[in-house]
Structures are given as C-alpha cells and as structure tokens.
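One structure, as structure tokens, below. Some questions next.
With one protein chain held back, the other chains of the complex are shown just where they sit.
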Amino acid sequence: MPLPDKTCGMEEAISRIVDGATVMVGGFGVPGTPFSLIRELVRQGQKDLVIVKNDANEVGMGVDWLLANGQVRKLIASHIGLNGNAVSMMNSGKIEVEFVPQGLLAERIRAAGAGLLGVVSDIVLDAPSASGKTTVMVDGMRGILEPAIRADFALVHAERSDRFGNLCFAASARNFNPLVCMAARHTIVEAETILPVGAIAPETVHTPGPFVDAVVAIPELLGVYGVVER
Amino acid sequence: MPLPDKTCGMEEAISRIVDGATVMVGGFGVPGTPFSLIRELVRQGQKDLVIVKNDANEVGMGVDWLLANGQVRKLIASHIGLNGNAVSMMNSGKIEVEFVPQGLLAERIRAAGAGLLGVVSDIVLDAPSASGKTTVMVDGMRGILEPAIRADFALVHAERSDRFGNLCFAASARNFNPLVCMAARHTIVEAETILPVGAIAPETVHTPGPFVDAVVAIPELLGVYGVVER
Amino acid sequence: MSLNASERMLRRAAREIRAGMTVNLGIGLPTKVLAYVPHDLPVCLHSENGIAGVGPVLDRAYANRNLIDAGGAYVSAIDGTSYFDSAVSFAMVRGGRIDLTLLGAFEVSGGGDLASWIIPGKFTPGAGGAIELAQKARRVAVVTTHVDKAGRPKIVDKCALPLTARGHVARIFTDMAVIDIVPEGPRLIELAEGISIAEVEAATGTRLLVADTPLPTF
Partner (left out) sequence: MSLNASERMLRRAAREIRAGMTVNLGIGLPTKVLAYVPHDLPVCLHSENGIAGVGPVLDRAYANRNLIDAGGAYVSAIDGTSYFDSAVSFAMVRGGRIDLTLLGAFEVSGGGDLASWIIPGKFTPGAGGAIELAQKARRVAVVTTHVDKAGRPKIVDKCALPLTARGHVARIFTDMAVIDIVPEGPRLIELAEGISIAEVEAATGTRLLVADTPLPTF
C-alpha cells in the first residue's frame, strides 16, 4: 500500500484557519520560521488569533507582520526582546502576552502533542503570572502542574518534506518545529523541497508523516529567510 | 575545541553498577537489546537489581539471563508474555513485577530524562495496581499523575556511536533506547560500530552525545542478535 | 467458524480502512485483515514500537534482524517508512494521530467496553500497548469470532474481565455480523451471508437493537 499524498496549495491550506484560532508557529529567530505560510495568513487576514511561538521574530519579519496587521489577540512566547513592536504592543495593551520559560514552553507544547493533560516540573518562575499555578506532590517532592498547550493549527518550516509529510529540518531550524507538528489538530508544513515518497531514508526522518496534514510548496525563498544583516 | 572521548572498556563500564541499582535496558524484543552489556552484567553478578525494560526478552535471551542468575529483585515492564520464565517467577513471587502500559512506560522514562517529576495522563488502567494513583484536575479535566521513572544506569544498544557518544539506531531497534539514555544518571552504550567524532552527520544523530557517559565496543555480534528462529 | 465465514469477516473489516488513514492493527485476526485491503489504497500502517509505513512481513530468510513490528513479525520498509522512539510512537497514539485501530477481544460489551489484555490468574502478560490504542485511537473497531472456542458469546452485557477501554469500541466485526455501538446500545447493522437475525441473537450475550428494514449482508 502506498502512503497518502498530503501536498496542498498554499491558499487552500491557510484558508482552513478560522478567526479566533490558536496557531502554533515553528522557528527560533529566523531559522525554521515559516515565513511564506505567515505571509499568506497576513494576505487572508484571519483575526483574533492566539499565536504560540518561541519569539516574535524581529520588526518587519514573520510574526511581526501579523502583529502589524492587527491579527493577533494574544501571544504565548518565551522571549520577545528582539521585536520592539511586540514589546510596545504588549505595554500598551494592544496584545496580551503570556511568557513561558523556553524549555517549559517546549515541554508544554510537546505534552499536548503526546496526548497528555500536562507535566509536573520543579522550575519556579518568579513572576505574578506564576502565582496561580497548582502545586502537587510527586514521590514526596513538590512540583508545579504545567498544563499542555494545544493548538488548532501549526505552521511549520521544513528543509525537505516528502509528499506524505515525512520532514527533515536543517541545523538549528529544527527547534520548535517537530513539537508544534505534534501539538496541533491540523499541521501545515511549508517545505523548501518536496520529494517523492521514498526519497528520505527512514532512519533520517525528523518528524514522521502521521503528524502532518498538509504539505505546501514555497513559491520562492524570500529574502527574509536569509542571513540577517544588522 | 574537540568533543570529549567517552570510549570505555566493557568490564570497567559495567563494574560501575552496584548491587541494588535500578538499571534501565533498551530494546523491544531482540532489536535494540544490549545483549553484550547484559552478558557482562551476568558475569559480574551484581544483585538485587531493579530492571526497567519494555519486555523480559524470551527464555534464554537478554533479561532472562539476569532472571535465571537470580540478579533481579523487581522488573518494571509493559509486557512479559514472550518469556514464560519471567511469568513463572512473577507468579511464584521470586520476582516482583510492575506492569506499566507501554506508552506510559515510555513517557514516564522520558519524563525522568526531561527532568520532570511526572506527567498527567488520562489513560485508565483497570488493575489493582492503578488504584493508588493520584488524580489531579488540569484545565477542568481529570487526569492521573504518572511519576517519572528514574534509573541509576541505562544499558543501550546502538548501531553506530562516535567516540563522543552521538548515537544512531537501526530501524525498529530505536524503540526505548533514546529514552533510557536520557533517564539514567549514568548511560552505558554498546555500539556495533564506533566511529571517529565527526563521522556522523549532525542532522542524523538520534541521541546526542551529552546523554551518554560510556561507549563500549562489542567484541563480537553474538548469535542472539540475529533473526529469531521459532 | 468456517474458513469462508472468517474470510468474509476479514474482507468486511478491511472496508473499514479508508484512503488517507493512519491505522494500527492488533495482533491476530486484525493483522489478517490486511490481506483484504486493496493494494493501491493509500494508507499508513503504524506499529507501537516505532514505525509508520509498515511494509509486508518477510520470510525469515529475507528478514532484517532490526525490523520487527509490535507483534514480533519481521516486517519491511516501503517508500516513505519512518522510524521513531516509543515515546513518539505513543504520542501519535494518545495525541490522536491514529485514525483507526482494529483490535482483538476476549469480551466486548454492548456499551463498547473492551476486555482484551488480562485474564486474572490465567493470562497475565502485561498491558503492552493495547490500552492506549483502545482508549485513544480516533476510531476503535473490534474483529473477533462471535463466540469463543467453548461456544460462549464474546459480545456481552457487561465484561467480566478487567477492561482495556471503557466505551470506546465503535463497531464490532464478527463471522456472523457487524454491530455498531450507538448511544442506545449495540445495533445489528449487517449479517453474514446465510446467517439469520435469530442466530446472531442466540449467539450474543446482550440484547441487540435491530432495524425493521432488511439488513445488508457481507
């Protein structure tokens, strides 16, 4: 039996996203950020989105396009220090921002992907947002209950995908991408190269196809994917 | 800066294991079971071990050698149906067996590896052993607290390792190996091939070197590693 | 169970597998369903130990010592196969990425309860992966003989054995019938050729809902 073909047009894939959806976005800084999918989401203009991403990219890039276009109601992130716009919008109340330490963000996203309700950690966040957390005892140790972070959609950038959605990520562009693939109800992948099924060696697959719903070709590798000049 | 060299003699590596230790063992059936490390552990004869492994192998193989040699006090496993000796020893009270559903076993081992106290799942085990579990509410859903399963040592079989301990596993021999690598305080790997550092492409590493403490060469690939004739 | 009846059950169960699905087949009868799935149907088979895109079982002479499925069969890779660790494999299961699982059963209740993993005092091998599959696959169907070797019904009012999953079975395929579990109870929806409703009712340990209209056969 052949494996299913999940290739899909960019416009159709993004059109599945509805107003008010929670959308997870891969990437840490530039590497692994699905700029082309985000650009299409800006073009289509879905509103009131909750965006879950490690960072808010930089001004004039990626998540910042969504912020500038007024499409984001809330941002769940670990660090937005490289995007002054995002910090300003947070401070002026234009967007809500929930900060989660980076590894806990990764783990809470993964927990959703693993069908768990949450994880118990002993990482203490010294911030007002941490005061409402539930504590539990596990084997005589006090831990903090960290709920899974789920999403309706995930937007992912892969270096290579086969038509079934087996994914390979380049270098540090892997980061949150395999995790958001798992955690969303519907995962949309943009790939720099789309290969026939069978072209990726089974041992070298980073994200297995069953976690992927749509594979979209990138029409052109925009300049924003390149090395950032500062 | 070069990466550290973790190659180590078989006898020395296993001699670090002390009586009463909790030892996690990779493998699902034959693939990925570190038979050579287990054989050395049998030769050295450490006692009162708690073994954590998906299964008990089959009679005359791997974990069964430890059982037959009276080295095991307790076995934490998901399924021991292919080893009649293990079932008999359990029924006659010669060993204690704790059953954990397979995916929860994997997840609780991984939780230890991720430095978590535990995870919260909604998988219900209809067995007397499940009655003592703590339930917690997460985002309005009732979940069951599943504590992390930690170990003092992990025994791992890799197809390839470089001298730093970057590991690659063959096909379905991956199974629990990457998880036990993470969860033990001290991880000992037997590798079919030990390569110079730099011989494994960075994107293709399954278990990164920092999770590994000792890399041991296999003197010969015993027959037990082969296809099982039934 | 005649060979013919068994074959028809498997062929009927195979129609449960649809294009695009990721499917996990339990050991025993469910695995045998595979022979009746069209060869060109795009489907991804999952194995709990960490394989997506499981290929055909190989003869021992051609087997890869490192490639078995969760039942211990020496399987093969196909175009697009991937391997992953057991935590990722069950993330797929619990995370809702298994569209369908076909499982065997000791008992199934009219409410969709499944008992398949333990017979206290007799068969106590451990849970393996069945519990998570039965509780978390998006759709759970059972493939089983209608009665056990002693002729006792396997579809019962209430399971006597410890449960694998409570209320998750959506459909039961047997050598006599196809039964859907609906909110009102177990509903007889198809009959094996040559089997009457009365015969099914006599071989079933719980009261079946039966439509007034004629039932399709398989």
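Order of writing sets the chain letters: A, B and C. Residues in each chain are counted from 1.
The rule is short, and it goes like this: contacts are C-beta pairs under 8 Å (C-beta built on N, C-alpha and C of every residue); 3 or more make two chains touch, one makes a residue touch a chain.
On a predicted model such as this, the values are computed, not experimentally measured, just so you know.
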| item | value |
| --- | --- |
| Partners of the unshown chain among those that are drawn | A, B |
| Absent-chain contact - pick from A:V59, A:V124 or A:M137 | A:V124 |
| Residue of A:A13, A:V30, A:V52 or A:L116 touching the missing chain in the full complex | A:V30 |
| Touching residue (missing chain; options A:V25, A:V63, A:A77 or A:A154) | A:A77 |
| Interface with the unshown chain - residue positions in chain B | 1-5, 110, 112-116, 162, 164, 166, 182-183, 185, 196-198, 200, 202-203, 205, 208-211 |
| Sites on chain A contacted by the missing partner chain, in the whole complex | 28-32, 54, 77-82, 87, 90-91, 97, 99-107, 109-110, 121-127, 159, 169-179, 206, 225-229 |
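In the analysis below, only the chains that are shown with their structure count from here on.
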| item | value |
| --- | --- |
| Reference chain A; chain at largest CA-centroid distance | C |
| For chain A paired with chain C, centre-to-centre distance based on mean C-alpha positions, whole Å | 35 |
| Rounded Å distance, chain B centre to chain C centre (Cα mean) | 30 |
| Residues of chain C engaged with two or more neighbouring chains | 77, 83-84, 87, 90, 93-94, 136 |
| Shared-contact residues (touching 2 or more other chains) in chain B | 107, 121-122, 169-171, 206 |
